[in-house]
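Note that this complex is displayed minus one protein chain, with the remaining chains in position.
Our next item is chain A:
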Amino acid sequence: MQADPRPQDGATPVLSLRGIVKTFPGVRALGGVRLDLFPGQVTALIGENGAGKSTIVKVLTGIHQPDEGEILMDGQPVHFPTAQAAGHAGVTAIHQETVLFDDMTVAENIFIGHAPRTRWGLIDRRAMRERARAILHGIGADLNPATRLRDLGIASKHLVAIARALSIDARVVIMDEPTAALSHKEIAELYGLVEKLKAQGKAILFISHKFDEIFRIADRWTVFRDGQFVGEGAMADVTEGQLVQMMVGRSVDQIYPKRPARIGEPVLTVAGYCHPTEFSDITFTLRRGEILGFYGLIGAGRSEVMQALFGITRPSKGACRIDDGIRVIRSTAQAVEAGIVYVPEDRGRQGAVKGLPIFQNVTLPSLSRTGRHGFLRLAEEFKLAREYTRRLDLRAASLDQDVGLLSGGNQQKVVIAKWLATKPRIIILDEPTKGIDIGSKAAVHDFMSELAAEGLAVIMVSSEIPEVLGMSDRVIVMREGRIAAEFEGEAMTPENLVRAAAGIGQPQGKAA
């Protein structure tokens, strides 16, 4: 599948990588890869979790130094010893794991390191705010530049990271899974932005696990597998099946493996849950064996409701009933005891304990089961970790490796494994397959429906319409902190979900 590396119009690449090698202890993340980026073209970089995509981004932006190989800009060899050097050379990136400062404002975060100055050399706060507003507006994010970052949700933070990357005038723009944290509204804005950047003649590297968007916006493709270059070519000459084949070395069934489950008695009944600012009047029932989807736009309050159910925040009003007993869940520990667990959306902050090895992350909530009388039993811990990481198709050098060194998608698998290993009765999954590659996604979905068939009750919050529709028995749509609609069976269509989420017209489903 080796197509002509040049695009039709015979342009020369702005940026080329040749024979890049990068090794970490125990892993050869990149084993001599090549990559070409052309002006005015979007190149999609495709590969499984841990294939080396983010590593190449870090090499291109001066965060990692390659062990071997060269970077050519306009045919000339260049070196990026620091991130600043890459910025000066005109390479900017939206990283997969965004590094922003919680205690600074949105505008400060966007312009840190290159703030506009006044005549006196001081930071020009007014200009900074205005420019920040303009950039944010350009990507359809109506955030106040003076807000502290701490007060924003993860999706809004991601929009700030995007704005930050765009505040640098660059010739090469890299986007590492930019849509993973966003919902359809923001994603549409982002596509518009990519078109605009293309028209300005910028070379764009776009990393994504979503094939629909790759086919929609990319002009060219490059595939990596296990740190090796597999092929490249034009999008027009390739099919999704061929790309998947190259990426995983086999074909993957993409049909959502939803098994018909016997839906049983209610296990969780939430009645009139309210929160002073985030949500109000949330009422629903979850049954045994059911997968209940939650769809909505960013800021609709889905994660906040789920965190209240998990004991992170306390609702100001309302009650929840688990099985037949009314319970007030005041802490996460109580939630776990009651059999409710939550896979959070913000895996970097709330999910993975970076600094601890993989196996210790997996067993953290199960220590009372793997240990005995409060003492640890390492053999049991490794056994549990082995079982669940294998089910979720984890790629790691060893189970003793620091979770923080894993690729983004593999960190997500560790967090899911951690909660499934507790054998919960109710699992809440908040964007569970965010950043997970197509093969592993199938593994996660397969596992989910298998557990549902065994009687687990699942709540799945997802902004990916195919996932919501493919996996759920029933879908609740939230808008502005309230339940806007509920759909079942025939009424579960993409149009209905989108309309209910945006509040347009009267959807055909039964309005709640």
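The rule is short, and it goes like this: a residue touches a chain if its C-beta (ideal position, glycine included) is under 8 Å from a C-beta of that chain, and two chains touch if they have at least 3 such contacts; residues count from 1.
Everything below uses one rule, namely that contacts and distances are computed from a predicted model.
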Undepicted complex member, UniProt protein name, chosen from "Autoinducer 2 import system permease protein LsrD", "Phenylacetate-CoA oxygenase subunit PaaI", "5,10-methylene tetrahydromethanopterin reductase" or "Carbon-monoxide dehydrogenase small subunit": "Autoinducer 2 import system permease protein LsrD"
Full-complex contact with the absent chain, from A:Arg148, A:Arg225 or A:Arg386: A:Arg386
Absent-chain contact - pick from A:Glu130, A:Asp281, A:Asp446 or A:Glu486: A:Asp446
Contact residue for the chain not shown (choose from A:Phe80, A:Tyr273, A:Tyr342 or A:Phe487): A:Tyr342
Listed residues A:Val21, A:Leu72 or A:Val252, member touching the removed chain: A:Val252
Which residue of A:Ala396, A:Ile426, A:Leu451 or A:Met492 touches the chain not shown here: A:Ala396
Touch list for chain A against the chain that is not drawn: 25-26, 65, 250-253, 257, 310, 312, 331-333, 335-336, 341-342, 344, 349-356, 359-360, 364-365, 367-368, 371, 374-376, 382, 386, 389-391, 393-401, 418, 439, 442-443, 446
